[in-house]
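Note that this complex is displayed minus one protein chain, with the remaining chains in position.
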Amino acid sequence: MKALDKANLDKFVELLSEEFNVYSITDTDFSTDFDNNKALEILKPIKSAKEIVFPQTEPLFKFDLVGKEIVVNEKQNSTNLMLWIKPCDVRGINILKKVFEKDVKDVYFANKLNNTIFVGLACNNPSRNCFCTSVSITPYYKEGMDVFATSVNGAIIFEALTEKGKEVLEKVNSLLRDATKDEVEKAKEIHLQAENKVRRYNFNTSRLTWDSDVWRISEICLSCGICTYLCPTCHCFDIIDENYVYEGERIRIWDSCMYSEYTLQASGHNPRAYRLQRLRNRIMHKFVWFKEMFDEYACTGCGRCVSYCPVNISLIEILGGV
Amino acid sequence: MGKVIVFCCDAAYYGLNMVSKLIELPEDVEVVRVPCLGRVEFEAVVRALLDSANVVLAGCHENNCKNIDGSRLAKMRVELLRRMLEFVGMDADRVKHLEISTYEGLKLAEFLNEFAAR
Partner (left out) sequence: MDLVEVAKKLFDEGVEVIIGYQGNFNVKPIFAKANEVDKLTFNPLCIYNLTNYLTMEGFVDKVDKIGVVVKGCDSKTILQLLDENAFSRDKIVVIGIPCNGVIDVNKIVEEIGEFREFKDNEFKIKWEGDELVVEVNGKSYKFPKDKILLEKCKVCETPNPVVYDVLVGNLIQQPHRKEEFKAVKEIESLSLEQRWEFWIKEFEKCIRCYACRNVCPLCYCESCVLERLEPEFVRRAVRLDENIAYHLIRAYHLANRCVGCGECERVCPVNLPLSLLNKKVAKEVKDLGFSEFLKPIEVGR
């Protein structure tokens, strides 16, 4: 266990920036342009971390009208470092990994994931809408992280979890000191405190049946894309060709199952024409069908969909948590 | 210097055609013929602007439109769009509305030459 005094934070980030593209938390998203001290305080950005490994718009290749060549977008060579990413966001990426690596490995995703190092930070001040403990993770969930950090009073305590993580700590070794026993104890205490702060619900997924009454909530759904676009585990995408005058580009963009366009068929028939069907599909996919396939919920309990829903539809309520 | 897209209503297009032997249009100018200027969707204009083309809408004089309202609507739409473009910090002069009758083809052609050279 190593420790960093918060006074050295600026130097720490500077040192890391020499080697990596350092992304950290801002109010809206993960960005390379962040405030060192503020990034530690913000609980989580509005947008989830998935856009680092699975961007909203991802160019796959380019083509043109004249030549016969197709230019495949170059693989990324530089390494991204996600600083202070929260356990729920890392969990989201773990879930995406399961989807994108089942059967056929998605090269674009795998390339981005291999080139990303996660320096996670234990969550110490969960918000009113957080419910991670109810979907079997904790505010100090470490799986998928390379380095795990905890903010203790004036210091940050690091724990390297993988080879990559050890290398990162090696780079900044000059700034680190050994953590005292007190600090390690205190970190554990903070973990438990945070865990107790998160509201715990007993979710009852057996009530999610095809013709259940809970879907009546869809009456007030606006079928906008907020919940799907902010969700750290939603992974639907669409592949389209963008045509310009003499050239074109094939891109992969996020799609949202809440749009009626999502299932619209060329014949004009739409199997999910109503909001009820679409809302049901989203929730049942996350909590029933995904569970059947991978034996876990496709939900990290980050609470973004609850916080940002324009009409206050609460996932917790749908799952019978209240 | 980008492409210029000209939306011409039937009358203005005919006017432009009549003078095509007298005066040549620059290569960058592309003429799109529409039945009436009131039919031009402003979405198309926005699209053209964002694909870095400049846009000219040429149609009848305001009280001379065969469809009664078309010319007036186009004028309003362009004026509103220009003000909005200015508001978001884009160059409003990239969109122009011209009142051109069938006999003013020369005026339009001259204007286009000037506009494309800018």
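Every chain is named by a letter (A and B) in the order it is written, and numbering of its residues begins at 1.
One rule holds in what follows: a contact is a pair of C-beta atoms (placed from the backbone, for glycine too) under 8 Å apart; a residue touches a chain by one contact, two chains touch by 3 or more.
Computed from a predicted model, the values in this text were never measured in an experiment.
J.: Please identify which of the visible chains the hidden chain touches across the whole complex.
T.: A, B
J.: Determine which one of B:L25, B:L81 or B:A116 touches the chain that has been left out.
T.: B:L81
J.: Which of A:N111, A:S223, A:T263 or A:N281 touches the chain that is not shown?
T.: A:S223
J.: Who touches the missing chain here, A:V107, A:L192, A:I240 or A:M293?
T.: Checking the options A:V107, A:L192, A:I240 or A:M293, the one contacting the hidden chain is A:I240.
J.: Identify the residues of chain A touching the omitted chain, counting contacts across the whole complex.
T.: Residues 28, 46-47, 56-57, 127-128, 199, 219-220, 222-226, 228-230, 238, 240, 242, 251, 253-254, 256, 259, 261, 274-275, 308, 310-314 of chain A touch the chain absent from view.
J.: Please identify, in ascending order, the residues of chain B that touch the omitted chain?
T.: Missing-chain contacts on chain B: residues 41-44, 46-47, 50, 69, 73, 76-77, 79-81, 83-91.
As a convention for this text, only the chains that are shown with their structure count from here on.
J.: Suppose each chain is reduced to the average of its Cα coordinates; what separation in Å results between chain A and chain B?
T.: Here chain A and chain B have centroids separated by 48 Å.
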